[in-house]
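Only one protein chain is missing; all other protein chains are in place.
Going in written order, the chains are labelled A and B, and every chain counts its residues from 1.
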Amino acid sequence: MNIHDKLAELGLTLPDPPKAVAAYVPAAQVNGMVIVSGQLPMQDGQLTVTGPVPSKASLEASERAARTCVLNALAVVDPLLDGDWSRLVRVVRIGVFVASDPTFTDQHLVANGASELLVKLLGEQGRHARAAVGVQSLPLGASVEIEFTFQVK
Amino acid sequence: MNIHDKLAELGLTLPDPPKAVAAYVPAAQVNGMVIVSGQLPMQDGQLTVTGPVPSKASLEASERAARTCVLNALAVVDPLLDGDWSRLVRVVRIGVFVASDPTFTDQHLVANGASELLVKLLGEQGRHARAAVGVQSLPLGASVEIEFTFQVK
Partner (left out) sequence: MNIHDKLAELGLTLPDPPKAVAAYVPAAQVNGMVIVSGQLPMQDGQLTVTGPVPSKASLEASERAARTCVLNALAVVDPLLDGDWSRLVRVVRIGVFVASDPTFTDQHLVANGASELLVKLLGEQGRHARAAVGVQSLPLGASVEIEFTFQVK
């Protein structure tokens, strides 16, 4: 089953890919790798979850935010593959930044929201190396930011 | 126009490249990529901007700090290219860390200081993927640290 069918099965759809902004780009390709810029949990131009975890955003909300970051990253990569995900070799790495209260130490659980969705959608090729850390704050007050490296052919 | 002329036009010069320090190096090359270590806003051996944004360093000062990080990175790469920037394929990625007060959420504006200077100096090849996050604190009290990946030939 391809990724678009799996998305539909999960009741998910890819958003429109983000527009290129002024001075940086949604993704850069090098040596068969696609480096995707840090994605925020944006949906229809709005952040779905904001503020530090857990005082302003619950663990559940931040896991959901992580999944939204994944959908946004897939929306960036989809047109680069002309929608043909058989060209994906694997997800190589994700870097997960969680806006965190000083005592919050479950960043790995937030990151699991992203990791598990990648595996659900992409199978073995969705399995990746990962770093997850708790930061002070993120652009626009987002609760989660995730950057991605994909290998494609 | 080449990068050295553009720098001159902007009234900028590349600093002396940082010396290799004890146990790590300013840049590592792999597969035609140059990975530049996290650069601080050092000028003549001194940090130009310190402390969290905005309580200790203004937004404007931190944008300036981001530009200084770029100049330091270019100073690292310049001798690796023997000063010949036609060997640059592109800037692939920058990772921007901004020392932030808990309520500061304009890390993307700080990062724009770096991104816009890269495009001004390097044109289309300066456009890159990017992650920008707000951290608790940085080495030596720097307000900004930026790491870089360049593709060269």
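One rule holds in what follows: a contact is a pair of C-beta atoms (placed from the backbone, for glycine too) under 8 Å apart; a residue touches a chain by one contact, two chains touch by 3 or more.
Just so it is clear, the structure is predicted and the values come from calculations on it, not from any experiment.
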Missing-chain contacts mapped onto chain A: 31-33, 89-94, 100-108, 111-112, 115-116, 118-119, 127-136, 149, 151
Absent-chain interface as seen on chain B, which is shown: 22-28, 30-31, 35-38, 52, 95, 97, 99, 135-142, 145, 147
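Rule of thumb we're sticking to: only the chains that are shown with their structure count from here on.
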Distance between chain centroids, defined by C-alpha means - chain A, chain B (Å): 25
